[in-house]
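Omission of a single protein chain aside, the complex is shown with its protein chains in their original locations.
Showing chain A:
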Amino acid sequence: MKVNHTLPLEYRTEENSNKILGFWIFLGAEIALFATLFAVYLTLWQRAGNGPTAAEIFEMKPVLAETFLLLTSSFTIGLAVHSMRLGLKKPTLVFYLITLLLGAGFLGIEIFEFYTYVHEGATLQTSAFLSSLFILLGTHGAHVTLGLLWGIAIMIQIKREGFNEYTANKSFIFSLYWHFLDVVWIFIFSFVYLKGLM
C-alpha cells in the first residue's frame, strides 16, 4: 500500500484519497438534487391558492435562530477536523458533540416550525407553494437528521479506536457533508425566507 506521510491522516492511503474524491462527486449530485427542489419552489412559491402566502406564515425569529445554530455547527465541525489534524482526541470529540447538539437544536426548531404551520392549516396539501416549501425544507431537514445519526456513529468510532486511517477519513468526510448542509441552508435562508418576506 502506497502511504504518503506528508498528507493529513485522512488522505494518506490511495483508498482514503479516493473515498474523499468520491464523496465530493456525491456532493455534486446533491447540488443537482437541491437545484431541482429550488427550481420547483421558485416556480411555485407565489401559487398560494386559498392557503396562506409566504409573507403570512414566515417568521424571522426562529429562522434567524436556525441560521445561527447551523452556521455555528459548521464552524465547530471545522474546528473538530482541525483538532483531529493536531491529533487531539478529546477536543475533537467535544467539538463533534457541540456540532451535533447544535444540529439537534436546529432540527428541533424546524420541527416546531412545521408543527406551527400545520396547526395554522398550512399543510403539504394546501397549495403548490406549501408542497414545494415542505419538500425543500423537509429534504434538507432529513439530511440533517441523517447527519446526526452519522455523527454519533463517528464519535463512537473515534472514542473506541482513536485516530487511524479509517476513523480520520470517515470523520473528515462527515465534515464535508455537514458543511454542505450549511451551504444549502444559506440558500434556503436567502431565497426562501428572506425573498419570501421582502
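Following the convention adopted for this analysis, a contact is a pair of C-beta atoms (placed from the backbone, for glycine too) under 8 Å apart; a residue touches a chain by one contact, two chains touch by 3 or more; residues count from 1.
In this section, contacts and distances are computed from a predicted model.
**Student:** Assuming one chain is omitted from the figure, identify its UniProt name from "FixH family protein", "ABC-2 type transport system ATP-binding protein", "Quinol oxidase subunit 4" or "Tripartite tricarboxylate transporter permease".
**Tutor:** Options "FixH family protein", "ABC-2 type transport system ATP-binding protein", "Quinol oxidase subunit 4" or "Tripartite tricarboxylate transporter permease" narrow down to "Quinol oxidase subunit 4" for the missing chain.
**Student:** By the contact definition given up top, give the residues of chain A that touch the hidden chain.
**Tutor:** Chain A touches the missing chain through residues 7, 11, 17, 20-21, 24-25, 27-29, 31-32, 34-36, 38-40, 42-43, 60, 67-68, 71-72, 74-75, 77-79, 82-83, 86, 88, 91, 175-176, 179-180, 182-183, 186-187, 189-191, 194-195, 197-198.
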